[in-house]
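The structure's right below; bear with me while I get my questions together.
The complex is shown incomplete by one protein chain, all other protein chains being positioned as in the whole.
What follows is chain A.
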Amino acid sequence: MGEEESRGGRMSYTRRILNAFRFTCRSFPTNCRRFCTSQSVMASRHTHAKRIEGLDKNVWVAFTSLAADPSIVNLGQGFPDIPPPSYVKDALAKAASVDRMNQYTRGFGHPSLVKALSQVYGKVYSRQVDPLKEILVTVGGYGSLFSTIQGLVDEGDEVIIVEPFFDCYVPMVRMAGAKPVLIPLRPKPGKKTVSSADWYLDPDELSAKFSSKTKAIIINTPNNPIGKVFTRGELQMIADLCIKHDTLCFSDEVYEWLVYKGHQHVKIATLPGMWDRTITIGSAGKTFSVTGWKLGWSIGPEHLIKHLQTVMQNTLYTCPTPLQEAVAQGLLLNYKLMGQPDCYFSSLAEELEGKRDHLAAILQEAGMSPVVPEGGYFMLVDVTPLNQDLSHMGDDEAYDYKFVKWMIKEKKLAAIPVTAFVGEESKEQFEKYIRLCFIKEDSTLEAAGDILKNWRKV
């Protein structure tokens, strides 16, 4: 990351020279033509804006195409290969058959959707959530993160990000001209990491990360990729620091419903003093297993949401109508079932718990060390016990990147390297872990199991 920053510095120096060159050329066209080729003038003209410098790399772009071959068992990218509930698909087909539903709707969120969100979350938060002023519908949880960061983070601000982090947090913060300040979750001393609960945030270490420039902290609970579900106590510790240092909190809770037995999802916005300074992000894609619908939402106080709305109206203006209508129907249906076993919010978690345990067992049998997640649909696994020699792959990448690439090619099994989710300094701590996604058909998990059982066979 430091490397990229210095590249950025060199780039702007070059640009300054080219700009000066260009100006002279304009003033003295005939002389300069001998000195500057049209190529260099054009090159300076077509340079990209500074804000994208160093942001071109992206783990998904790299690994999605590698894993796209249908012969590869794909436990990499986080999307279900199980079908979404039929009533959401039916709702979408129904919505698209209504003329008005194929045209623009309200920019900040389709009325029936924001009302449904207000009902569901009003119940969850135990407070009135104003559908028009305290909710913004966005293009996925991703779009909510973007609107939040663009709306509230300025050049020169610092934003604390807990590692491992969903990889877009860092480039989004940098694109806003702000500085990511990273703090890793650390394994509890002495303990072997067998559960996501074995990772914790050191309060003193976290406290030291706050400065007068800190604008916000981004947390993700349940966490991707570890699967940690932050406890009330841990969230209170973070909240205390937010209040003490008067910072905002961006809470990415897209996996909020996927919490397994013995654990409870706690919304940091419900802790005292936090509603007014927190944006909470949710996702229809993760809630209803329809990642390809790309709908999400930001919930928070009006004085924050209004700035996200400003970003929305200047970026894409409105989200697709029929999809929003269908999600509204899905939410209303499940709102009535909340607390009951056939509510999708709980039935999906139950289904996934079985898959979680199944995958963990498969991995253990194969001699690997899984980290059983408390929530979410990913599992980290320590590949150290496999002792895979990858020295033939060179030295320029972290071990997990090499391992995953090798595994895709040689074993036809795709995962995601965990160092994609951490900064430079934490790479060593995480480079023996890979991330597996288990929201997959049992047959997919079985196929993965077969590959792992036969690992030693060449």
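Following the convention adopted for this analysis, contacts are C-beta pairs under 8 Å (C-beta built on N, C-alpha and C of every residue); 3 or more make two chains touch, one makes a residue touch a chain; residues count from 1.
By our rule, contacts and distances are computed from a predicted model.
Of the names listed as "Kynurenine aminotransferase 1", "Translation initiation factor eIF2B subunit gamma", "5-demethoxyubiquinone hydroxylase, mitochondrial" or "Trafficking protein particle complex subunit", the one that matches the UniProt record for the absent chain is "Kynurenine aminotransferase 1". Here the missing chain is touched by one residue of A:V120, A:I161 or A:L304, and it is A:L304. The missing chain, though absent from the display, is touched by one residue of A:M172, A:I217, A:I299 or A:L436; that residue is A:M172. One of A:K179, A:K228 or A:K294 touches the chain omitted from the figure, and that residue is A:K294.
Of the listed positions A:Q128, A:T315, A:Q340 or A:T384, the one in contact with the omitted chain in the full complex is A:T315. Residues of chain A that touch the chain left out of the display are 22-23, 26, 41-42, 45-46, 48-52, 55-56, 58, 60-61, 64, 77, 79-84, 89, 92-93, 96-97, 99-107, 139-140, 142-143, 146, 150-155, 168, 171-172, 175-176, 246-248, 273, 276-277, 289-295, 303-304, 306-307, 310-311, 313-323.
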